[in-house]
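Of the protein chains in this complex, all but one are displayed in their positions.
On to chain A.
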Amino acid sequence: MNKRFVSIWFHHLETDWFVQRQPALGQIPFVIATPGHGRLIITAVNRLAEEQGIKKGMVLADARVIIPSLHVVDPIPELSKKLLQKLAEWCIRFTPCVAIDGTDALLFDASGCAHLWGGDVDYLTAIIKRLQERGYQVRVGMADTIGAAWAIARYGKRSPVIEHNKQLNELAELPPASLRIEQELVERLYKLGLHQVSDFISIPRSALRRRFGQAFLLKLDQALGNEPEFMQPVVPVTPYQERLPCLEPIVTLTGIEIALEELLKKLCHRLEKEQKGLRCARLQCHRVDDITIQVEIGTNRPSRNTQHIFKLFENKLSAIEPALGIELFILEALKIEDHGHGQERLWEQQGGLNDTGLSELLDRFTMRFGSKCFHRYLPDEHYWPERSFKQVISLQEQPTTNWRTDHPRPLHLLAAPQAIEVTAPVPDYPPLLFRYKGKLHKIVRADGPERIEQEWWLQQGQHRDYYSVEDEHGQRFWLFRSGHYDAAKTYGWYLHGFFA
């Protein structure tokens, strides 16, 4: 596919911005002047002032000679940079790939975009119109190369569109400055009587290189498309992205759902072809009033099941407020993983942890209750009960060691052991009685002690002597004494769990 680029030149970027803020400025010539070397130098000029011969780089005193009533505005540092960044992000609606070009221009990679607006000319008209609505005067150019688009935007006199592979013909009539070369080089070319590109295009390359250097030839080749040139987009383009521009702004939930279904169908079809599945997806809704709303979903396993992904989004769609309408939907797959062809099953089998149904169910839980809602545990090699298992995120991870069953463990364990009052014979006998939550339990039978020491490399403290005990009603508990019996009474008795 041949590339198409659009260069957008904001020739009065900063002054246009001031006019938006103070409409009165639109009627009078004014400039922006910055102090430097003890004088004021003009850095931006509005259209009215430019028509009367005031140019960028003039000293303010000289300009005042031409227009005595010239209005001067103080500069705002970094204004053009910020404005261009904002405009570039806004222009994502025209093409996914927008770059900032210098201090006063934007560059679009419009390959395959223009037909959505009905052709090159309509595309450019739409851009100019929308930017004019925002209050910016622009000149645009469209060509197969970045250099040619740049040249036609600034120096073109006829159509802003250079047809496919016609850049040589169009550039021929333009001045040398249109090749994006230094001012000094331009002056040298003029001195030699080379006023148009056509004057030196037929000169042998070796001669040009000798006189003007390799950089000059490179710029010439880039403009003509003999050398590749790359741009750096403001927003990196996600490789898996689907766009849906709307003719009429969408304001209803049903509309959003239809748009999402369309996008998902396209995206999942592509993932199917490439044997991939998405782990994380984002739906961006660009609203008419320049606000972008986005919702994100994640899955536990790579998925390209349209219905499932739609269900995940479904809960979040109500958070999208369309206001005056959404004009562009973008669905991006932020994280992609390999996902082979799932074999069609003839009958439903008892699904294990690899079951897609299970991971889809967990995705739905995650979407509704947050990512911390489900837990799965594997054995961990610690005797300390609270540390004897560890949490894992993946559903596929298998235990590397066995679950231990050589010591009794209670089915229910209190998150924190609770202090109890006991009557116990010293030193190593289980208690005779204990009181828990105001109720007295008389111990009839007991097992133990099982001593569990602190792991000193993890935590300091006293060891625990665990007893499993049964009271006269047959209720079974897990008690422990923390520490040795001593005169200072540092030990304590605790209830930790309940046996079946």
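Heads up, the rule we're going with is that a residue touches a chain if its C-beta (ideal position, glycine included) is under 8 Å from a C-beta of that chain, and two chains touch if they have at least 3 such contacts; residues count from 1.
We adopt the following convention: contacts and distances are computed from a predicted model.
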| item | value |
| --- | --- |
| Omitted chain (choose from "Error-prone repair protein ImuA", "Peptide/nickel transport system permease protein", "Thioredoxin" or "Predicted secreted hydrolase") - UniProt protein name | "Error-prone repair protein ImuA" |
| Absent-chain contact - pick from A:134, A:412 or A:484 | A:412 |
| Residue of A:43, A:388 or A:482 in touch with the missing chain, whole complex considered | A:388 |
| Absent-chain contact - pick from A:258, A:361 or A:432 | A:361 |
| Residues belonging to chain A that touch the chain removed from view | 348-353, 355, 357-358, 361-362, 364-365, 368-369, 372-379, 385, 388-389, 395, 398-399, 403-405, 408-415, 444-447, 468-470, 472-476, 497-500 |
